[in-house]
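A single protein chain has been omitted from the complex, and every remaining protein chain is retained in its original position.
Order of writing sets the labels: A and B. Residues in every chain begin at 1.
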Amino acid sequence: MLSLNKVSKSYKIGTFGGKDLVAVRDVSFDINPGEVVSLIGESGSGKTTVGKMILKLISITRGSISMDGTDVSSIQGSAVKPYYRQVQGVFQDPFSSYNPIFKADRVFELIRVEYFADMVRSEWNDKVEAALRAVTLDPGQVMNKYPHQLSGGQLQRLLVARALLLDIKILVADEIISMLDASTRIDVLNLLADLKSRGLGILFITHDLSLGNYISEKTVILRHGAIVEMGATEKVFGRPTHPYTRLLLSSVPQLHKKWATIEAELPSPIGDGKGCLFHDAYPSAGRSVVPVPDEPTLAKIEEDHYVGCFGLDSEKATTQAA
Amino acid sequence: MSLQVSDLRVYYRTLAGDVKALDGVTFSVADKEIMGLAGESGCGKSTLGNSLIRLDGRMKYIGGSVKLDGADVPIWDDNEMIPFRFREVSVVPQYAMSAMNPTRKIGKMVSELTESRGLRFRDIKDELDRRIDLVGLDRDVLKRYPIELSGGMKQRVVMVISTLLDPSLLIADEITSALDVSTQRAVAETLVSFRDHGFVKSMMVITHDISILYQIADSILIMYAGKLAEKAATSTIIEKPLHPYTQMLISSLPEVGVRYRDKKLAGIPGSPPSLLDPPTGCRFRARCPLAFSKCVEEPSFVEVDTDHSVACWKVAGADA
Partner (left out) sequence: MTAMTGTAAEKSPSVDDAGNVPAPAAKRARGEFLFFTLRSKKFLISISILLFLALVAIVGPMVDSTDPLAQEMLPMRHPTLDPGNWFGTTYFGEDVFAQFANGLRASFFVGFLGGGLAAIIGMLVGFLAGYRGGWVDEILNMITNVFLVIPTLAVLLVITSYLQARGVMFEAIFIGGTSWPWAARAIRAQTFSLRSRDFIDLAKLSGRPGWKVIIFEIAPNMSSYLFLTYILLFGGAILIAASLDFIGLGPTGGMSLGLMMYSAVTWAALQLGIWWWFVPPGVGIIATVGALYVMNVGLDEIFNPKLREM
């Protein structure tokens, strides 16, 4: 089980690194084996940053990440290699994920050289074939080809197969189908659901709510680096409570319902990064949310459903306003 | 106004030969109609949109005609098209919002554009201001640089500029793809308001996202591998599609509310054919579950119901 605890990431910007740009703020959630967690957010929400921190491609500024109880936040260098046997990632652009001058199956060779150098060649070939079949690819069609000779869907599935070679427990899928055609997306999505049923834990990062709803058990909604709502998928989608979640759901173009009339112009992130980012604007339900100096913590509104909103965390709101 | 496209063929020149990106399409767009053009990669929708306004160096006009209100649009001749562009036919190209000169203020960019068309900026300034208000932007956006605006704001600025001269036909190429969900809606609704206000007579909205089309388009044209598959009113395409490709496409779209364990969606196995050497007969034949013997002959795009055309033997009847 992968566990994030108040993970934050900030960058130093400005001359002499005076100012702080907070990309991710106090994000905490778990990914259990056999479950898909959707991390939903728009551009600039920090969702890719969270994914890269889990994959240890970006360092963590504060907070901790633990895998099966062991803290992995600060491991570096060669200590990271065993971690990669448990956690792997697949990225958005299938054509950018492959070194264009080499053949596509070289990604398997990289794994072999680093992790299975002692394995006999024939045993390795069997392992690769098994992994390919697990992702419904025909070895004859995809081995020994250059990336530009394969389709986006095949390339993405090849990357999943690569991850499976390591017998991983957690897969970070960062927008892996957004660059694929509608007709191939579903196949890759169904593949993820299939892997989930075999015990893999998946972090499904996306901006597309319908995909998140289709495939995940838990949903985490991120805005400007902080969690605004999270919980069991049916509950988050069935009873969206945070104004931002409601805005997203109302803006998604649906196939059988015309856009209802909700209008909202959300403010851009305020420079000081303090306080609830909606405190200036929100037109919701007549509730006046008092500006407060720090972020709302996640309030539990029902079993498996948390919202970051002072309007709900009423105790805190009143004490601060006082 | 109305647009009539007849057997249009546009190929791309490549080292390996001619890519038959648009291989004989015939359709029409009525006055005040917003027609959506949808399809997957390589279907030819962008080629179609682009060829109506400018054939770039790689594109080769092979044949067919385009008529706007009965008059021929000379798409094969770059120079002859000049009076048409921006006035009769205008386009919001893909990535337009990223293509604004970063060193020019928006207002300066607009004035340069209009001056190059022989209009004095003073003359159109008032109308420009009115339209900027209409799309929900602040007037001082003209004094800003592109980098100061958000994606949604840039897209709306580009839309205002493209429709400044009230073109008869507006071609919008993937204008919502690069935007966040929350701004997509605003931009898409702006497009409709342009039609409602009469700034534009008709529109062709090119996108891969059929759900956006459901929200704003009156009719949808589905393309596959350089040919037309189906055209009908939006609700018909979504609820009662006839072409097997359309049916499979619609049913592969996950909607909010549909969950994997309740209803497992299915994709379309295989991939679109190469347009360098396209297969004979119906191009969807290899992936179609309903393919039968007649499909080795190319089906014609025929009207099977009022304003509903399909290119499929199974639908039109084997003797159509």
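Quick note on the criterion: contacts are C-beta pairs under 8 Å (C-beta built on N, C-alpha and C of every residue); 3 or more make two chains touch, one makes a residue touch a chain.
Since the structure is predicted, the reported quantities are computational estimates derived from the model, not experimental observations.
Within the complete assembly, A:Asp93 is the residue of A:Asp93, A:Glu129, A:Asp194 or A:Glu234 that touches the hidden chain.
The chain not shown here is touched by just one of A:Ile13, A:Leu57 or A:Met119, and that residue is A:Leu57. Note on the undisplayed chain: of the listed residues A:Ser43, A:Thr70 or A:Ser197, the one touching it is A:Ser43. Residue positions on chain A in contact with the hidden chain: 43-45, 47-48, 52, 55, 57, 77-78, 80-81, 84, 88-89, 91-93, 96-103, 107, 110-111, 114-115, 146, 148-149, 152, 159, 175, 177-182, 185, 207-208, in rising order.
By our rule, only the chains that are shown with their structure count from here on.
By the touch rule above, chain A contacts chain B in their complex via residues 42-43, 151, 153, 181-187, 189-190, 193, 207-211, 213-215, 233-234, 237, 247-249, 251-256, 258-259, 264-266, 268. Interface residues of chain B facing chain A in the complex, by the touch rule stated above, are 40-41, 136, 150-151, 180-182, 184-185, 188-189, 208-212, 214-215, 238, 248-250, 252-260, 264-269, 271.
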